[in-house]
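The complex appears here without one of its protein chains, the remainder shown in place.
Which chain is which? They are A, B and C, in the order written, and residues in each are numbered from 1.
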Amino acid sequence: MENISEKKTLRREDERKKLINRLKRIEGQIRGICGMIENDAYCTDILTQSAAVNAAINAFNKELIGSHIRGCVVRDIKAGNDEVIDDLLSTLQKLMK
Amino acid sequence: MENISEKKTLRREDERKKLINRLKRIEGQIRGICGMIENDAYCTDILTQSAAVNAAINAFNKELIGSHIRGCVVRDIKAGNDEVIDDLLSTLQKLMK
Amino acid sequence: MENISEKKTLRREDERKKLINRLKRIEGQIRGICGMIENDAYCTDILTQSAAVNAAINAFNKELIGSHIRGCVVRDIKAGNDEVIDDLLSTLQKLMK
Partner (left out) sequence: MENISEKKTLRREDERKKLINRLKRIEGQIRGICGMIENDAYCTDILTQSAAVNAAINAFNKELIGSHIRGCVVRDIKAGNDEVIDDLLSTLQKLMK
């Protein structure tokens, strides 16, 4: 998994920490599910946890798309770099229901 | 995250390994996204990866619900333990769109 | 849109009415959205309504899968007609996230 774009996003330290903390919690949830499988946990108990992981990733996505739109997208549109729109729309295709 | 039910599911060794391998890959994807944030990756590059995590968890869920229904649910219904149905339906509420 | 299967499901009159009422309401919501477009409604006002349609169809799906599992699936498994399981799992692939 490589950063496929040349573009960078400089985030404030508090925002970066918040995003990383969310991901660390999700990583812990995944490890917890691994442990459940190793302990022969009942299928629907596992599925309850993996549904919670999905919800946590969706929350991460919503936070990140929000700061992307408020930050990068607004700035680029004001600067006349409208190609940010095509990239936003193709990303939304993946994130929308 | 505790196994909240008394019930257990004994899985075949190959099935258990397959589920754990899926989870290990997802854990690696999450760590990769952490690294992207630490390296100031562009927002939509990160969102492409986190959308892939969501898809991977959905695939895990589909595999597990399939083996749950073919295994536990069929066996319990044949044994007259119809309470397995209530538990299945409440789990499906969380997994369905 | 044809009924592609030979199989039938006989529903109780109250259940049939409940399902049809849900669909009539959804049909009304769709017509309402048509009217909004004809009246130049603002995009996000329309999207709020179409998101509500999605939620209403998801609720319809959850009700129908519930009565399918409690009715057809349990009966067929008890009768040894386990092919009901393959059909259920392929339907769940379409309905799960």
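We take it that a contact is a pair of C-beta atoms (placed from the backbone, for glycine too) under 8 Å apart; a residue touches a chain by one contact, two chains touch by 3 or more.
Model, not experiment: these values are computed from the prediction.
Counting the whole complex, the residues of chain C in touch with the unshown chain are 1, 3-5, 7-11, 16, 19-20, 23-24, 26-27, 29-34, 36-51, 53-54, 57-58, 60-61, 64-65, 67-68, 71-72, 87-88, 90-91, 94-95, 97. If you put the missing chain back, the residues of chain A touching it would be 54, 58, 61-62, 65-66, 69-70, 74, 77-78, 82, 85, 88-89, 92-93, 95-97.
In this section, only the chains that are shown with their structure count from here on.
Inter-chain centre distance (chain A to chain B, centres taken as mean C-alpha positions): 18 Å. Per-chain Cα centroids separate chain A from chain C by 30 Å. Among all residues of chain A, those that touch two or more other chains are 54, 97.
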